[in-house]
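Got a structure for you, written out below as structure tokens; questions coming shortly.
Note that one protein chain of the assembly has been removed; the remaining protein chains are unaltered in position.
Here the chain labels run A and B in written order, and each chain numbers its own residues starting at 1.
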Amino acid sequence: MDEDKIDKIIEEHRTDKSELIPILQDVQAEYNWLPQDTLKHIAKRLEVPLTDVFGIATFYKSFSLKPRGKHLVRVCLGTACHVRGGPRILETAERILSIKADETTADYKFTLESVNCLGCCALGPVMVVDKEYYGKLPPTKVGKILRKYGYTSSSSGKGGET
Amino acid sequence: MRKIKSPSDLEKLKQEILAKRDPQKTRIAICAGTGCLALGARKVITTFKEELKKWGLENEVEIRETGCPGFCEKGTIVVIYPEGIYYLQVQPGDVPEIVEKTLIEEKLVERLLYTDPVTNEIAIHEDEIPFYKHQMRLLIGNNIKVDPKNIDDYVALGGYRALAKALSEMTQEEVTEEVKRANLRGRGGGGFPAGRKWETSRNALEEPKYVIVNCDEGDPGAFMNRALMEGNPHSVIEGLIIGAYAIGSHEGFIYVREEYPLAVENTSIALEQAREYGLLGRDIMGSGFDFDVKIYRGAGAFISGESSALMSSLEGKVGAPQPKYVHTSVKGLWNKPSNLNNVETWANVPLIINTGADWFTSIGTEGSKGTKIFSLVGNVNNTGLVEVPLGITLREIIYNIGGGILNNKKFKAVQTGGPSGGCIPERFIDTAVDFDELTKLGSMMGSGGMIVMDEDTCMVDIAKYFIDFLVDESCGRCVPCREGLERMSEILTDICEGRGKEGDIELLEELSEVMKDTSMCGLGRTAPNPVLTTIHYFREEYDAHIKEKKCPAHVCKALIEYYIDAEKCTGCLACLKACPEGAIAGEKEKVHVINVEKCSKCGICYDTCKFDAVIIS
Partner (left out) sequence: MKKMTINGIVARVEDHWTVLEACRFYGIDVPTLCHHEGLSPGGICRLCVVEIGKGKRTKLVTSCNYPVEDGLVVRTHSERAIRDRKMLVELLLARCPSSKTLQDLAAKMGVQRVRFKVKDEKCILCGLCVRMCEEQMDAKAIGFAGRGKERRVTPPFDIKSDVCRNCGACMYICPVCQLRCQGPEPPSVVCGACLNVEPVCLQDNEDVMCYLDTCGWCYKVKKKT
């Protein structure tokens, strides 16, 4: 953990307690997850009890307290996507990567998550990999997309749980 | 950019912008909203740029990346101005043809125009397309005309004129009165009169006061706020500044859900540009009124969209509702008067100030005035955002605008209001869409999600879906919601998997009453609605699941079986190869058989078979 980096982020938010959530978001953007040490450091610097920081970090779906893969694969399970086969896309992704949602592959290349609505409801089912959106997705295309990001059959298999 | 120091300054700026723009100049508007981007709009844009260069037209033709017009089903949308030629489903491969045929030869590329599925008529312009024709696009109509990253587009359309009028010609009381007279009801789900809420905060004695834009839009299936916030952020910002002036607030927040990164980006840019023009900050338009706004990102929790929960997260605490009995308009953010409204509610404010409450109240019904944007999704032909005057019937929306049910299937139900709403069956399809009418049917308007379901939807599965969604999103503080939802989920899962028993429905109804009475916040209190409406209107389906262990819509996996009709099977091996479980046995030109033990009921064989030989029973 680079204390200076974290201090810089905290200072950018004026060391303001009420900015705890944006600070956590920026720190996670830096490390791709929230290591224990960073949370302890933030609690100390902001003078917020560690239980509160831990409570917030575990309340929100977008925060991860376990290391995540290089590519974040999120499948939408909102109502419109559900009605158009969203769960099937998730099942397919789970099958290809041999992990379940909220898990990371052993080689730390992919983390799979479900999301509760991305706002692309007219294009269901939808999958996002990093910042790229894929709409009107047939299950048969999932493998092709994952291969674009470097999936090979040796990638699959569970690694750390997320 | 210079600061606008007065209303006449604004008018001057508008004239300057218009003077620099040639209305006859060819302009290609390409939707760069999240939806079209998901369908490849980025490549369409870069291909257009390349093609124009090839033809040497890059200085004569303008490319404008615009906000989302809402017809996402048919993305990527490309409109050629000044003619207004409306191309749909444009792929990068179509671009050279568009440039050559339409720009150079001035001919139409007919296959990219809207074709009516029944009459085969083509529509060239937006107002000829049935999806748009029956709408009243006061709020969202401008999205295709503006580049959200360029404030000048908004000013050119008359933007910020309402703010100028409010600040220079109206008192704070007059602005509040106008919004009250317009009877603008909250568009985020509550339907509470916005003017009255403003007045409560205005009259509260404490300072400072806060105004908040709620762009958390957690209802799955709803994306109206996304389109407005990404596509025309200034329309919301202008409303917010007017409201802040009326209430006496100098600090505002825009809370955008984490899942909308483009909305965050475009809003940040919009705020910066507004500041440069002196529309935010000190002494706005020379009026002496100070006001500025901060953007705040959500972190992945549906419940954080609830008013008190949202304010809690702005304070750096967990975004969960507070067990308090004081209105947040009086004691909200940091215990100060805070006025929170939905994106769409704020966007209506400049409209009301510009054209007046009398005009606004001429649209809609007695209790519900103005227009509302709905996200029409699910099993309809034309899915997307529809903006209609309140009072229009469900039938008109689903059939005239939505184009009827996909694949000619039968209509079964329409779900409104998200997880807090309910499912409305066919016999009420002529109900006027209005806050109170929908509530009378056991549902609610909610934020505007409208999910159309066909005959292949299992209503018990839908109830289970919403309860499971809420189990995941409940904050878990209070007993009735946390325990009640989990137990409802257990009972519904049992029913869907063939373990339903007598008394289950009565237990669900009893749990529903207790949750409605005692839950701490709106999530728990309205969570039973999908369950209660489906039990009320679709009791036969529940009975079939429980008594006969059958799923009439063939959805619940434990109650269905896939098998191959020997008469129809041609032995083509297609399903055999597609089956991920290797559950199909067969040889070329011999009838295939599904091994029921191995079958995971994923449905891939059903989709693959071209001969309709796969039957679900």
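Here is the rule we go by: a residue touches a chain if its C-beta (ideal position, glycine included) is under 8 Å from a C-beta of that chain, and two chains touch if they have at least 3 such contacts.
Keep in mind it's a predicted model, so treat the numbers as computed, not measured.
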Practice prompt. Identify the visible chains that the left-out chain touches across the whole complex.
Written response: A, B
Fill in: Residue among B:487, B:536 or B:549 that touches the chain left out of view
B:487
Worksheet item: If the hidden chain were put back, which of B:9, B:455 or B:472 would touch it?
Response: B:472
Worksheet item: Out of B:432, B:514 or B:599, which is the one that touches the chain we can't see?
Response: B:514
Discussion item. Just checking the interface: what residues of subunit B touch the absent partner chain?
Written reply: 301, 303, 318, 320, 323-325, 471-480, 482-487, 490, 503, 507, 510-511, 513-514, 517-520
Worksheet item: Touching the missing chain, which residues of subunit A?
Response: 36, 39, 49-55, 58-59
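In the analysis below, only the chains that are shown with their structure count from here on.
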Item to complete: Could you put a whole-Å number on the gap between the CA centroids of subunit A and subunit B?
Response: 23
Practice prompt. Flag every residue of subunit B that touches subunit A in the complex, lowest number first.
Written response: 34-35, 37-39, 71-73, 75, 217-223, 226, 258-261, 296-297, 299-302, 304, 313-320, 375, 377-379, 383-385, 415, 418, 449, 451, 453, 457, 465-466, 469, 472-473, 475, 580, 602-604
Discussion item. Per the contact definition, I'd like the list of subunit A residues that touch subunit B in the complex.
Written reply: 16-22, 24-25, 48, 52, 55-56, 59-63, 77-84, 88, 91, 95, 115-124, 126, 131, 133-136, 139
